[in-house]
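Quick notes on the structure that follows.
Excluded from the complex is one protein chain; the other protein chains are retained at their positions.
Chain IDs A and B follow the sequence of writing; residue 1 opens each chain.
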Amino acid sequence: MERKEKVIVVLAIVASAAAGILHFMGANAVLGFTVTAVALALLAVLVGDATEQLGSRMGPGATGILQSGLGNLPELFIAIFALRAGLDHVVQAALIGSILGNSLLVFGVALFLGGLKNGTQKFNSEPPRTIAVLMLLAVAALIFPTLTKYLHTPAEPYIDNLDIFVAIVLLIVFVASTYFSIKGDPAVSAVSSEENHVRWSLKLTLGVLACAAVGAAFVSDWFVEALQPAMAALGISEAFAGLVIVAIAGNAIENVVGIQLAWRNQADYAVSVILNSSLQIALGLFPILLLLSFFIGGSVLTFVLTPLLVVALALAAIVCAFIVFDGESIWLEGVALIGLYCIIAAAFWWG
Amino acid sequence: MERKEKVIVVLAIVASAAAGILHFMGANAVLGFTVTAVALALLAVLVGDATEQLGSRMGPGATGILQSGLGNLPELFIAIFALRAGLDHVVQAALIGSILGNSLLVFGVALFLGGLKNGTQKFNSEPPRTIAVLMLLAVAALIFPTLTKYLHTPAEPYIDNLDIFVAIVLLIVFVASTYFSIKGDPAVSAVSSEENHVRWSLKLTLGVLACAAVGAAFVSDWFVEALQPAMAALGISEAFAGLVIVAIAGNAIENVVGIQLAWRNQADYAVSVILNSSLQIALGLFPILLLLSFFIGGSVLTFVLTPLLVVALALAAIVCAFIVFDGESIWLEGVALIGLYCIIAAAFWWG
Partner (left out) sequence: MERKEKVIVVLAIVASAAAGILHFMGANAVLGFTVTAVALALLAVLVGDATEQLGSRMGPGATGILQSGLGNLPELFIAIFALRAGLDHVVQAALIGSILGNSLLVFGVALFLGGLKNGTQKFNSEPPRTIAVLMLLAVAALIFPTLTKYLHTPAEPYIDNLDIFVAIVLLIVFVASTYFSIKGDPAVSAVSSEENHVRWSLKLTLGVLACAAVGAAFVSDWFVEALQPAMAALGISEAFAGLVIVAIAGNAIENVVGIQLAWRNQADYAVSVILNSSLQIALGLFPILLLLSFFIGGSVLTFVLTPLLVVALALAAIVCAFIVFDGESIWLEGVALIGLYCIIAAAFWWG
């Protein structure tokens, strides 16, 4: 284990312990929420590192599956606890917020900083374009339950069936796309092309993975419990909390990776990582949580969003696709993407 | 006439005769509907073959006009009989369903099977992109009557005028695009680039064309009459029947051609054929039927669709355009397209 990794382990333990103490002391909600968010982010890094180490023993294909399965583990825990606490609107907003945050804010920051440092950036290879097309198709599929509900079409009373049907279709595409990255098809595998060296012993790897996962499960619970009082104390609406705060907190570290790659002028890889993160939520995490929500008690998740979110999602997918298809970017496009994200956030800030 | 063609002639005669017998016997509605659908598909092949033979005597330009004019003859007959039977909603749904079926289902199956067999497929030439752009423009034009109606704009009472205006504009673009393919401009003529050899005598050609056309007229009538009882017997809604069943039955054979081309790794040509088929409906068949419907009695056709169909149409046009502009496809994109089609169909299945 490298020095940097050891520091993260120590920090994660300290933050998790602090989060636990604040939780059981019933401390100030905003403080508790902040500390649990930091702890969760650090645990997410450990889960990610351990998954990568496990994958490096198993070939690139298996790594893809592992990353798909374990990479979103912390988000999965948060979502499950939040659903059991009846916070389905927050979960839904956080899922869409993660997609919008990746596709607009993180992508924008990556283009802005990468462009400032490296001038015009090129990402004219196939994988980013394939990801952008799949994202568009996923968003198009996600739109129909909301339309069915708000346009009061004859299928409205069967909205649960439609939700389940959409979830199954999305999961089939998710499995197919995971199969692609396992086979290492050059058209989508840029994401897993980075070299991973076995650096941890198997025992260490499994130990870190197990501890970080169990830790993430506990801290997620505290995070969800701290969420509502913290938002109430700050006077923030549930929609904004889910869409912006939970979404950014839940993806903080993995977003930094994409931005770092752009900064190092690996624009192709950066774009793939950032947009793939959105795609995994739309094709994988959201439909799995929707199906799970019928079994775990608490509130049931639905693809029926507010119309404003649907439009935001569609615009984000279209705008991203054009930027990706352009194959070149300048920091100005990054500024415009960040601006669009801020406007969407502002539209949910008031009220 | 080749052996294969003779078989189709015989099958078409048998199926048409069976359809007639079932019609006048007042047989089981579902059986009658199925047999007339098969007969229509076979007659459509004969009309297509005869048109091609006629065209091979007249140069590629005239073939383009002939194919535009005669290729949609069976659909035209079905639509006219259905309008006279007051089934304007079915006609409208079938037209939009043909566009969606081509752009999502058939395109998706072509990418899926072509990609499975041939790996990554390339179609980076100009004709598919031009067709995709024209399709987008046609869909954009088609959207305004629906918006005028559902947004209750001041033009709402003049919706008939707007419909007629839109129809005339679309037909002008249709005539212009036919003129293009006549002139054999390389930018759009991929569709007519296949070699056609004169194999039938002129007499045979005209005879087959006349018989198949007359047959198609009769069978279309029986098809329309069998439609409603068959749907009632199967418990299928009018919207779903038009959108999915009539649309697929009406285009079955021509769709197979596009898929075959993709299978044989002629991706450029396949994409042009499949999307051109959508474009001809949007620019040609729909506006012609709308104008005709004011004269033929029965119900009047309108461009005012349900909002859900408008969104489906817009999404299909945008998604297709991105896939075409990508210039490369993998079978995964085919799976996602088929999935999107299934979700749209599902949204019309219930209720």
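In the analysis below, contacts are C-beta pairs under 8 Å (C-beta built on N, C-alpha and C of every residue); 3 or more make two chains touch, one makes a residue touch a chain.
Bear in mind the structure is a predicted one, so any value in this text is a computation, not a measurement.
Undergrad: From the list B:12, B:43, B:93 or B:166, which touches the chain that is not on show?
TA: Result: among the candidates, B:166 touches the missing chain.
Undergrad: Among B:26, B:154 or B:235, choose the residue that contacts the chain missing from this document, as touch is defined above.
TA: In the complete complex, the chain left out is touched by residue B:154.
Undergrad: Touching the hidden chain in the complete assembly: which of B:16, B:36, B:72 or B:177 does that?
TA: Only one listed residue reaches the unshown chain, and that is B:177.
Undergrad: Of the residues B:15, B:78, B:94 or B:132, I need the one that contacts the missing chain.
TA: Spelled out, the listed residue whose C-beta touches the missing chain is B:132.
Undergrad: Which parts of chain B are in contact with the chain that was left out?
TA: Per the touch rule, chain B residues meeting the hidden chain are 126, 129-130, 132-134, 136-138, 140-141, 143-144, 147-148, 151, 153-158, 161-162, 165-166, 169-170, 172-173, 176-177, 180, 185, 187-188, 318, 321, 325.
Undergrad: On chain A, what residues meet the omitted chain?
TA: Its contact residues with the unshown chain are 120, 237, 239, 306-308, 311, 315, 318-319, 322-323, 325-326, 328, 330, 332-333, 335-337, 339-340, 342-344, 346-351.
Just so it is clear, only the chains that are shown with their structure count from here on.
Undergrad: Where the CA atoms of chain A average out and where those of chain B average out, how many Å apart are those spots?
TA: Comparing mean C-alpha positions, chain B is 41 Å from chain A.
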